[in-house]
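With one protein chain held back, the other chains of the complex are shown just where they sit.
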Amino acid sequence: MLKNYFKIAIAVLRRRKFFTVISLFGISFTLTILMVLTAFINKVVGDDYPDKKRDRSLYITRLEEDGPTNMSSAGPSFYFLNHYAAGLKIPVKIAISSNFNGTNTYVNNKKIAVNYKYTNADYWDVLEYDFTEGKAFSKQQVENAEKVAVISTDMKNAYFGDESSVVGRYIEADNVKYRVCGVVKNVPITSYMTYSDIYLPYTVSKMDYNYKGYRGGYMGILLANSKSDLSKMHDEYEQMIQKIPMESKEFNRMYSHADTYITSYVDTGNEKQSGVLIVLTVIGVFAFILMLLPTLNLVNINITRIMERSSEIGVRKAFGASSKILVYQFIVENLILTLLGGLIGTILSIAIIKFINSENLIPNLELSLNLTVLFIGLIICLVFGFLSGVYPAWRMSKLNVVTALKA
Amino acid sequence: MLKHLFKLIWNKKKQNLLLISEMLISFLVIFAVFTLLIYDYQNYRKPMGIDYENVWVVNYNNSFNTDNTDSLNLFYETMVRTIKSLPQIKEISFSSDNTAFSQNTNTGGITIKNKRVDNINWYTVDDNYQKVLNMQMLEGRWFNKGDAVARDIHIVINSVLKEKIFGKNNAVGEFIEDRDNKTRSQVIGVVNAVKMKGDFAKTEPGLYSRTDTGSFRWLGKILVKVNPGTNAAFESQLYKMLANYMKNSNVEIEHMDNKLKSANYWYLVPMIVLLIVAGFLIVNVALGLFGVLWYNINKRRGEIGLRRAIGASGKSVSVQLVGESMILATLSLIVGSFFAVQFPLLNVFDLPASVYLAAIFLSVLFIYLLVFVCSLYPGKQAAAIYPAVALHEE
Partner (left out) sequence: MISLQNIQKVYRTNTIETLALNSINLNIRKGEFLSIMGPSGCGKSTLLNIMGLLDAPSKGDIKIDDQKLDHLSDKQLAQFRNKKLGFIFQSYHLINDLIVLDNVSLPLLYRTSSEKERKQSATDALEKVGLSNRVKHFPTQLSGGQKQRVAIARAVVGRPEIILADEPTGNLDSAMGNEVMDILLHLNKSEGTTIVMVTHDEHMAKKTHRLVRLFDGSQVQ
C-alpha cells in the first residue's frame, strides 16, 4: 500500500514540476533558516566549553539594591562573593572572576586590543579549560600576587606570532609585564561569562578587591557536589540574600540569584519577567511568522493539486476507497514532499553552516549540525507537512463522488 | 467591466479567501520590513552631530586615592597639561561614562514649570567637550571658566530636549529643576543633538552639565582629539605616559570610529537578517501566486474560449484576468492597511507617523507590483487560447 502511494506521489510530483519546485523551494528554505537558527541556539545553550560541569553549577551575575527613590544594579563585588557566597555550606567550590574589560598593548608599533579578566584560583577547578601549553596559576601564586597570566590561543598568535611555545615568556598588557604560565583553547565571545584574551590573578588587579561595597564588576559560579544538590544550593543562596544587612540607608531591598546557565545568560535585569520567557517568546513568534507564509502557500498549492485530481478521487471513491483512506493517502503524499524538501534543506543548512564557520563571522564560534539539530529539523518537517496537508485533505475528503467525476 | 469582475470574485469568494490571506500576510511582512528600513534610513540621513574622526577615548579608573579635593585637582590638571604638550594632541576633554557609541547610558528626569520630563540623557562634561567633538551650537554658548562661579548652575541642553520643553520659543535663560526638584539650573545654550548610539539611531533628549571640583573622584573617560594621520607609535607613547602617571589604573585607548562600527553592528545585523528572511518569504509567495493563478486560468479554459467566441479580444481577456488579481490584491490591501494604520495612530514604539505612512505607501505599491507581475504571464497565456480548441475540450 505504502509503495503504491509512493509511486503515485512521485508520479504526481514529476508531472506537475512547477508546483513541485515551488513547494520544495518553500519547504527547504524555511527549514534551512530554522535549522541554522537552531544550530546557533544549540551552540550557545549546549556548548559546554569550558564549563563542562554546567549541570551542577549555578551562576551569580547580578546584584540589585532597591530603595524608595532609586535602584542600582550591577555584578556583585569580589568582597561580596568572597565573604558571603564563599561561606555557603552546600557549594564545594566557588569560582570568582571579573567581567572582562578592555585594555591595549603595543607590540612592534602595532596596537592590539586585549580583553582581560581577573580570577581566583578555584576558577580553574570549577571550569575545565583546555590547556594547549602550561597550566593555570595556583593558589600560592594568587596569594603571592604573582604577575602571571593565562592567555588564549588567539592572544598568543597576535602577540607572539608563530612561536611554538610561549610559556615562561613575558606579555605586556595594561602597561604591566606578566609571565605566561599557560595557553588555553579559545572561547567565543558569545560565552561572555568565560571569555577573555588574558586571565590574571585577582590579587594583581589595580582595583581594590577589598572594597567592601556589595556591587562590583565580578561574577561567581557555585559548584555543587551533584546535580541533585542544585535546587538546595539555589535556595540556600536566596535565603542568605534575605539575611544580609543592607549596605546603606538608601536601600531597603536586595535581589540576587544563583541561577542555571541559561537563566543567567538571558537575564535582563528584570525581577518580574523571566529572561528565559522573553527569549522563548521572541524565538517562538519569529519561527511562527517564518513558517506561516510558506505553510499558507503550500496549503494553497495543495488545494490546487487536489482540485486537479478530482476525477481520480471520484474514481477511487467509486471503487471502494473510504474518505479516511483518501485523506491518509494524501497526507502521505504530502509528507513525502515535505521530507524531500527537508532533505534539500538539510544539505543547504550544512552548506551555510560551513560557510559561516569558514568566514569566521563570529570569531571562534563553530556551529555544528549535530543530532539534536537534525532531529528538531525533522520534527519541523513533519509538522510542516502535516499542517499544510491537513486542511486540503479534509476539503478533498468531503468531495462528493458524483461532482468529482463530473469535473 | 469592474462590476463584472467584482461579481466573478464574489461568487468564488471561498476559493479566493486563501489567496487573499496570503497577500494580506505578505503585505504585513513587507510593511514591517519597510518600516524598519525607512526608520533606519531616516536616522542615517540625519547629521551625526559630532566629528568623531581622529577622536580617541581613554578609559581609566581609581587613579589617585585621596580625600583632599585640591590635590586631586592638581593631579589631573598636571596630567592635562602633560598630555596637551604632546605634539599630536589638538584638544582634550573629560566626560562621564556615557560617551558616544558606548553601551553606557545615564538617564534621569527634570521638572519644568511643575511638569516632569523623564528619560533624559545626562552628560557630565568639561569646557572643551564641544571643541573636541566639533558640536554645533544652535543658541547661546557652551561652558566656560566663568560658569564655575556663577550664581545658578548652568546647563546646556540639546535640540531634542529643547523642542520637547520649549517648542519654538527661546530656551536660553530659562530655568529648570533637576531630578530632586531641589536645585535650579539655568539653560545657557542649546546644542545640536547627537546620534549617540550610531548611524542608525535616533536622537534623544540630552542635557549637559559641567564638571566641578568634585567630579574627578568619579570621572573615568577622557576624549582626545588628535591630528589626522597619527599612528600607533604615538598612541603607544601616549598610553605609556598615561599608564605611568596613573600607576593604579587600568588604561585603555579606543578609537571613536571603531566604536561607531561596533555600535552600528547592533542595527545592521538584525536588518540584514530580516531582509534575507523577508526576501525568501516574498519569493515564496510570488511563486505560489504564480502557480495558483496559472492553475486557475487553465481551469477556466472553457470560460475563456467562450468569451473569445462571443467577441472578446485577446487583450481584453488578459486585462480581465490581471484585473481580477489586482482586485483581489486591493481587497487584501484594504484589510492590511486597516491594521497597518493602527501603528501611527497608536504611536507604537514611538516612531514618527511619517515612517509608518511611508512604509504603508511603499508596501502597497510593492504588493500591487508583485501581483501584477505574477499575473502577467498567465494572463498573456490566456489571451493566446484559441476559442475553438478550448470549447472543444469540454
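Think of it as A and B in the order they're written, each chain with its own count starting at 1.
We adopt the following convention: contacts are C-beta pairs under 8 Å (C-beta built on N, C-alpha and C of every residue); 3 or more make two chains touch, one makes a residue touch a chain.
These numbers were taken from a predicted model, which means no experiment stands behind them.
Within the entire complex, contacts from the absent chain reach the displayed chains A. Although one chain is not drawn, the whole complex shows that of A:314, A:342 or A:385 it is A:314 that touches it. Set against the missing chain, the residues A:132, A:205, A:323 or A:357 yield one that touches it, A:323. Taking the whole complex into account, chain A touches the unshown chain at residues 1, 3-4, 7-8, 11-12, 15, 311-312, 314-325, 400-402, 405.
What we mean here is this: only the chains that are shown with their structure count from here on.
Here the spacing of chain A and chain B, counted between their Cα centres, is 28 Å. Looking at the complex, you find that chain B touches chain A at residues 18-19, 21-22, 25-26, 29, 59, 61-62, 231-233, 235-236, 239-240, 243-244, 248-254, 277, 280-281, 283-285, 287-288, 290-292, 294-295, 299.
Of all residues in chain A, only 18-19, 21-22, 25-26, 29-30, 33, 101-104, 106, 109-111, 116, 174-175, 206-208, 289-290, 292-294, 296-301, 303-304, 307-308 touch chain B in the complex they form.
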